[in-house]
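The complex is shown incomplete by one protein chain, all other protein chains being positioned as in the whole.
The block that comes next holds chain A.
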């Protein structure tokens, strides 16, 4: 992994902005997409995230990071939040936040796990569960830019009912030339975890030098990144974003 090639370092402080919920879309019974209006939003690259700060009436506040699901589009950004059992913030964002309610956020943050519409290498996206969120932003940005860069997405979910953006992904595959999507279901009948065969069949040959983006729970990302390197991909072309606990 070389020094992140980010043009210009950030200057000035990333300010907290007030975002208001415009609408929410249910993705699965335990996840929903929040459409937020953020006045003065500076725009973002697909793959970047925001810090969200929630404050209670007694002044207590806490923060979490969430990937942005949408391509840059004016003052609107979308976050898709998976409810974490016994979580402190996600249950409120999935069930408590109503249209018109404010949350504070700042960003965009992160200059490494990003895809730029000027990039020309073929792209492999590998998502585990809610790891689809920043990768969907890349799929959407590709479409918004009219890019013809070949994209392949491998999306591992527990069951068909756990797939985010299912209808939109069907449309994207139908309408977006050069986008392929393959699914791996871990809890369906004959379900199994992602393996080297999935990656070599639905991914790109390493000698195409694809840019690989892998996002999901830690164990999933470790497995997929190891497979990609074993298949001959250069480690610096395999960008990862992990979330959730490990056994350690």
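As a convention for this text, contacts are C-beta pairs under 8 Å (C-beta built on N, C-alpha and C of every residue); 3 or more make two chains touch, one makes a residue touch a chain; residues count from 1.
FYI, contacts and distances are computed from a predicted model.
Visitor: One chain of this complex is not shown here; going by its UniProt record, which of these names is it: "Chemotaxis protein CheW", "Sigma-E factor negative regulatory protein RseA", "ABC transporter permease" or "Molybdopterin-binding protein"?
Guide: So, among "Chemotaxis protein CheW", "Sigma-E factor negative regulatory protein RseA", "ABC transporter permease" or "Molybdopterin-binding protein", the name matching the hidden chain's UniProt entry is "Molybdopterin-binding protein".
Visitor: Touch as defined at the start, partner being the missing chain; which of A:65, A:120, A:159 or A:201 qualifies?
Guide: Result: among the candidates, A:65 touches the missing chain.
Visitor: Could you tell me which of A:23, A:180 or A:226 touches the chain that is not displayed?
Guide: Of the listed residues, the one touching the omitted chain is A:226.
Visitor: Kindly state which of the options A:113, A:185 or A:204 is in contact with the chain not pictured.
Guide: Here the residue in touch with the unshown chain is A:113.
Visitor: Which parts of chain A are in contact with the chain that was left out?
Guide: Touching the chain left out of view, chain A contributes residues 1-4, 6, 9-14, 16, 18, 51, 53-65, 88, 92, 96-98, 101-104, 109-113, 218, 222, 225-226, 228-229, 235-236, 238-240, 242-246, 248.
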